[in-house]
Structures are given as C-alpha cells and as structure tokens.
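Of the protein chains in this complex, one is absent; all others appear in place.
Lettered A, B and C in written order, each chain numbered from 1.
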Amino acid sequence: MTSPHDQILSGIVPPLCTPLTPDGQVDTTSLVRLTEHLLAGGVDGLFVLGSTGEVAFLTDEQRGVVIETVVDAVGGRVPVVAGVIDTTTPRVLPHLEQAAALGATAAVATAPFYTRTHPAEIARHFRLLAAATPLPIVAYDIPVSVGTKLDAELVARLASDGVIRALKDSSGDDAGLRRVILSTAASDVADFAILTGSELTVDAALSFGADGAVPGLGNVDPAGYVRLFAAAREDDWDTARAEQERLFAMFGLVTAGDPVRMGPASSALGAFKAALHLLGVIDSPRTSEPYVPLDADETRTVASFLETAGLL
Amino acid sequence: MTSPHDQILSGIVPPLCTPLTPDGQVDTTSLVRLTEHLLAGGVDGLFVLGSTGEVAFLTDEQRGVVIETVVDAVGGRVPVVAGVIDTTTPRVLPHLEQAAALGATAAVATAPFYTRTHPAEIARHFRLLAAATPLPIVAYDIPVSVGTKLDAELVARLASDGVIRALKDSSGDDAGLRRVILSTAASDVADFAILTGSELTVDAALSFGADGAVPGLGNVDPAGYVRLFAAAREDDWDTARAEQERLFAMFGLVTAGDPVRMGPASSALGAFKAALHLLGVIDSPRTSEPYVPLDADETRTVASFLETAGLL
Amino acid sequence: MTSPHDQILSGIVPPLCTPLTPDGQVDTTSLVRLTEHLLAGGVDGLFVLGSTGEVAFLTDEQRGVVIETVVDAVGGRVPVVAGVIDTTTPRVLPHLEQAAALGATAAVATAPFYTRTHPAEIARHFRLLAAATPLPIVAYDIPVSVGTKLDAELVARLASDGVIRALKDSSGDDAGLRRVILSTAASDVADFAILTGSELTVDAALSFGADGAVPGLGNVDPAGYVRLFAAAREDDWDTARAEQERLFAMFGLVTAGDPVRMGPASSALGAFKAALHLLGVIDSPRTSEPYVPLDADETRTVASFLETAGLL
Partner (left out) sequence: MTSPHDQILSGIVPPLCTPLTPDGQVDTTSLVRLTEHLLAGGVDGLFVLGSTGEVAFLTDEQRGVVIETVVDAVGGRVPVVAGVIDTTTPRVLPHLEQAAALGATAAVATAPFYTRTHPAEIARHFRLLAAATPLPIVAYDIPVSVGTKLDAELVARLASDGVIRALKDSSGDDAGLRRVILSTAASDVADFAILTGSELTVDAALSFGADGAVPGLGNVDPAGYVRLFAAAREDDWDTARAEQERLFAMFGLVTAGDPVRMGPASSALGAFKAALHLLGVIDSPRTSEPYVPLDADETRTVASFLETAGLL
C-alpha cells in the first residue's frame, strides 16, 4: 500500500460547481458557501475548474476569480487543485501560470483536444507542462470530452518519470483504471495518486486500489462520499456498498432535464446546481450559456431525489 | 444561382497557416509574405485562425497579432475572415470582440466542444454569438475536431433567420453538404455562402452548387485552386477535374511524417509548413507544441511532391 | 478512360429490395415484377442480397430463392451480382458456393464484421474468398454496417493483384472514393470497376471517374438514375445535376417513419417498400423482423414524395 502522506491527493476531492449570478458572473459569496459546505462534509481536497465546474464555459478572468476565492476560503485546510483545461500546450501554459500565482496546490491537465493527437504528442504535452511549472501535474483522463483515452502504459511511464503526480480517471473504464493502478504499483511509484471520477463505482475502485474519488455528486452530498471512503478504509465493504447504492439512486437526479429540450450536460449540471440551490448552498441555479436551464417541473424532480436520499 | 455580390464570401479562401519563429512566436514578416503569396495567386478571400492556422495552439494575444497583421497587409483587397474558435459561448465572445476590433470581415465559429451538446444548445450558441457582435457569423462544421456534425436543417434554419451568413463545411460528408445547398436554396436565402473545406473534391462541390472552397493545400498552391475555380465557373469541367487531380496527387505530401512517430495532424501541418519553407514563403517550418516536427527525410518527401507538381 | 467492355459492372446497378409475403417469406412473384420494373427502367445490372435487399435478415435458404428467382427472370440480359454477406471467411464461403451454383455473375463481399479486424486480416479474407471461387469478387465498403473502412491503398493492391474486380463504395467518403479511383488508375488496373453507393452524389462521383452507381432509390425510380447516368456519359452535367436534384428531393421519403418509434433503417427500408407497393410493383410493403412497419400516415408521406417526384 502506498503511504498517503506522500501523495498530493487522496480521499474525497469533489469537483466544485461554479456558482453563477443570474447575469452569468462568478458568485463568489455562493462559492465560499459551497467551499464551507464541502469542508463541513469532511472532504479531503477540492478540485476547482473541472468539467463539473464548467471550466470550459468560464473566461480566463473568471477562472482566476474561482481559484482565488477558493484558495482564500480554504486557507490551507485541504489541498486545492485547479483545472488548467485548454486545447493545447501553448494555451494551457497561461492557465498553469495563473494557477501557480494564485496558490493552487496542483494543476489538472487533459490531453490536447480539438486537434487529433498521437501518444507521442500527448507525452510531449505533459512533459512540456511539467517543465514549465513548479506545480505538480495531475493527468485528467476524460475521453468523452477530449476524444482520446490516456493509455495505461503512457500514464505509468509519465508517473515513473515524475512528470505527473496523480491521475483523475473519468474514462468509465474500470479495467483500464486497474491497469494503471497495477502498472504504477509495479513501477514502484509509491506516491502516485490515482483517483476515480466514476462516482457510481467508487467503492469498487477503492477496493482494487484507487486512492480516492472526484465525485460530481459530492457537491450535493459530500458527507455521503466521506462516509463511503471511511468505511472502505476500514474494510467495511458492506457499509461502503450501502452508501454507494444510496448515492447511486440519488444520482438519478442528473436525468431530470427533458432530453427533447436539452443535452445530458445541461441536465446534469442543471440538476447539481438546482440541488445546491434547494439545499440553500448557492443563491442561483443558473448554468452557463448555451446550456438550457431546467424548468420548474424538472427542478421538482431534483427535489424529489433529494427527499428520497434524506437530504431535503 | 445566387448573386455572388451579396455573399460575404465566395471563391477560393485559403485557411492561412500561421508561420512561427523558431522559438514559437508569430512570425509576422513571414505572415505578410504568405498573405502576398496568396493574393498573388488570385485568391478571393483569406481565412485566418482556422484549424490549419493552428488556432487551437495560439494564445489569445497571438491570435490578435495574426488578425492585425493580415488585415493590415491585405488593406481591404479581399475579405479577411477570422476564426473565433473556443469551447463555449462565454469563451468565444472575447475572441469575437477582438476580431471585430481588429477589422476582420466576419467571424468563423464552431459548435461548442469539450462539452457534449444537443442541437438546441448548438442553435442557442450561434444565436447568442450573432446577437453579441456586428460581425457576420460563418458556421464551421468540423466534426473531427468538435465531435458533432452540424445538422443540415439546423444550418438552413439559422441561415434563414439571418443568424449565420455562411458555412464552411469540413465534414467530408458531401451528401450532407448538398443537403445544406438544396435546403438553403429552397428557403430562398439567396446570399447564404457555402464553402467546402474538403480540398480533394472541390470540383465536385462546385458542380453541385457550393460557392467556393477553403483548401488547406491552397497555402502551397493558391494559383492551382484559383484555376480550378475559374474553370468551374466557366463550366469547363474537364479542366477543373484535371487541376483537382493534380492537386489531389500533391496532397499526398500530408503523409510525409512517419505515423509511428507522430499523428496525422503533426504530419499534415508539418508538411504544409515545410512546403511553404521550401518555396521560400516562410522563414521557418516550425509547428506548434506538442506537434512532432518533420525530420530531414520527411522534408525531402515533401520536396519531391512539390517537384512532381511542378512547384519546385 | 477504362474500357467498359472489360469491366464486370458499370452504369446503374440497383440493389434490389427483397419483397416479402405478409408472413415473411420471399415473394417471388413480386420479385420477378421488381426485376422487370428495373430492366424496363434501363438499368445496367442488378445487385441482389445487398443491405437494401435485407440480406442480413434472410435465411440461407431465402437467399438462395432470391438469387435463383432473379437470375432466372433476367435470363442473361444484364449481370446479376449477389451479396455473400456474413461475419467472416468460413461463414462467407457457403454463400459464395451457393451464388456460383445459382448462376450469379459475381459475388459482393464486405470485410469481416462482429469481430474487430486489422488490414492484414481484411486482405487475407478477400484473398481466401477469391481463391475459393470462380466468381469475380466485388468488395463492398460499408463502414456503417461493418465498423471498418476499406483503405484505399488496400483496395488498389487487391485490385492490382486481381483479387477483387470491382468496388461498391457505400462509405459516404467521396475523397476516399476518389483516392481509390486515382490509385487504381495509377496502377493501370484498367478493368477495375468502381461504383458508388452514395445515391445522392452520383453525378459528382461520375464526374470524377466512378464507373456507375448502386442506388437504393433506384428500386423506386430506375429510369431517373438511368437518365442521370446517360447525361453524365454525354458530358451533359446540367441535365445530370437536375436529375440528381430531383432524386435528392424524392429521397426525403426515407425519413417518413417516426424516429421516436423506429430507427432509420426501419424507416428507409419501409419507405422503399411502401413506394414499390404504391407503384404496384410489389404486393406487400412488409419488411423483415425486427423492423418496425410504417403506419398509414407514414405511408401517406411516402406517397406525397412520389407525387412531388411525378411518379404517382
């Protein structure tokens, strides 16, 4: 087993939603409240500017506001890692500089996208990023957004070379996740941290060696995921499974939006924000443009999921 | 037939490569030389900051330098349209503002990417962009980069509503391109301009009603595409076809790069720039990071294609 | 230009629908009537047991009935090529034997499917097929069904080695189709026949060198495609284009089926058969299981397309 104290991340690290004001600006008051909500839930770290944080919808300036607000609110209590999501190396570099300047603990980067890439180009991308910053780099595997899957051997090699210090795996491919876990273990990269972004199989991932999870639903119910993680750490798999199944059922809220009117991202992000609004954590459920907002009926559906889960 | 004088674009509109200095800055001297090379070839317009222009690899500041340099060099001789490529509406808006401020004739925008999208969200995206700028909007259909295909009916509706004024179709789906041509013709959107980005079937696209083409290879041989277009306009399809076949053969240079060492984009962009360097148009064949550069052998392959095509 | 008399196929070669009785058997009376309808339309050949012929829904015995019926009805007036569609080499071989025994002129085979394939395996597949039969082999490129695209170089090599004698390209990738045309022309495979299955861009494909077309809509309006082909052969591209545009509009009938109730194949096949039924060519519009049948309203939509096209 790896020693957690050497890892830059472990445990439950929710990818924060980015609360917006009704006119689309970052709502820093709500963002601070969300931060406190998560810390009160017992989370082990915070991931700002991920896909759930609508990073792809925020301007560079807004991204800065998010990092600054959360780093300031956290005050060093837990690590704050920041997404530096952009199409290619030269466009990621300024985000990396901003994240370092504003005090993020680590930076989370994907493979290049929009352009088609080759494994050699992906490797070069991460090596150039690592060379350009003092921040540890977290590789973010999210094929649904990026169009390519990070190869397990490539991840193991970059880990072994110290280029990346952690992986957030949102690929949904648990056999692949396990391949990375076994490969990095075999390479004796003891402090490489592996977190799953698959929020519906966190107990399973922990059971085969993941170090933690980055669950979007953790915005809504951080304490639930924290209980799940604690049970797993104590080898109490029945409790972990029961908690995961409760969260699995609650996750149904992401389908609240009518698929004829909107896509799955509008629905899921809208539902997370509606839930946080219903719970009094954020002031407005507004999502970014061009997402389609949930209507009153759809919001009631979200509420009913929260009630069933015992949160409302 | 539409009246060309009402369209914002028609004919041959190459997507300019962005020449870089050996240390990765925009090489404005070479960019001006490239502009003159294209105008000397007789092109009808210029498209800066497209995929071929490595738009996804340029910082916001570099994008500004490119627009400014080309608009200035052209001095109004032909339209200069500028890519405003970014993930979502809020991130495209600043590019749109920059393009307008720097004198671009029109702005070229894709559907949102990185995030998964629904047709309703894509429509909302284009409507919000159009409402935010005085520039005409050109829709850019490039599924290989964006992950979704623009639906022909959606394009026709946006055209009919005046939201978009032109389409650049780089989907490779000629039946789909033709559907847009027939749908917009049926909607009586007389001045809607439809350009194909499929540089290997330009004669065919013109034969069934496209208004022009945006050929990446047009950087290297603008005069060839201009001859092709002129022949097509005179219904001299044998000449158009012969020219297209010569260009088709030359296009083989995009495979110069070794597929074991690099991806197809490194190879294609590297080959275009190597060709422009060999022709004396740009000072360095450098491509952006993390593209893998062509080596000496691969560059000789590019040279041999130029020789066969009669350009070297 | 190739000499048509050496090619095994050229011109308009519709992929015959397979008429069924209300209880799902091959309706040989209607099949003979359909054959005569197509020959009366002036077609140059017949392709039985293609995707449009519901080959994937017919038992081995039914496939035999179809070949026998059509070969017999044609009596040598035009070539009759037969699909031998199945998952892999050993399962295709019995179809090949049956097609030869029943007098088909050539056999049409895809790459292996259900299993994932490598180009070397695809090449081996076609070589083994060719070695096992006296029938000429037509390669059928249909990625939407098979999951892989036939590579242009592979096709050219198999053509050059005499393994395949023709290509039916239903990939929708016109640049790829053209690459095959130019590659085989360069290899001096004078009698290799290249037919497009993209029924909406036949004029374009003919303009850049295709030898013919295999249009599903040719079941409904064979004479239209024959006129299109004749005009193209006389370099009368305006007439060819006008005919293609009329057929393009008529092709809209394939969307008659409600997409909430059924998939695009149920709708398209159902519409072709409804049209043939409305025209009195076949006795029943029945499609195979588990296709969902068109209802009365949807059938009226088909009728209205036929009326607009001047066929009803």
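Brief remarks on what is shown
Everything that follows uses one rule, which is that contacts are C-beta pairs under 8 Å (C-beta built on N, C-alpha and C of every residue); 3 or more make two chains touch, one makes a residue touch a chain.
Treat the numbers as computed from the prediction; the structure is a model and nothing was measured.
The chain that is not displayed touches the following shown chains in the complete assembly: A, C. Across A:116, A:241 or A:261, the residue that sits in touch with the chain not pictured is A:241. Touch with the chain omitted from the figure is made, among C:42, C:103 or C:147, by C:147. Here the missing chain is touched by one residue of C:29, C:87 or C:304, and it is C:87.
If you put the hidden chain back, the residue from C:22, C:75, C:162 or C:264 that touches it is C:264. Residue-wise, the contact with the chain that is not shown comes from A:203, picked out of A:27, A:121 or A:203.
Even with one chain removed from view, chain C keeps its contact list with that chain: residues 24, 51, 56-60, 62, 85, 87-91, 94, 112-118, 120-122, 124-125, 128, 144-147, 261-266, 288-292.
Think of the hidden chain as still there; on chain A it touches residues 172-175, 178-179, 182, 198, 200-201, 203-205, 207-208, 235, 237, 241, 244-245, 248-249.
Going forward, only the chains that are shown with their structure count from here on.
Centrality by C-alpha centroid: the chain sitting nearest the overall protein C-alpha mean is B. Of all chains, the one whose mean C-alpha position sits at the greatest distance from that of chain C is A. Separation between the centroids of chain B and chain C, computed from CA atoms only, is 35 Å. Distance between chain A and chain C, defined via averaged C-alpha coordinates, is recorded as 49 Å.
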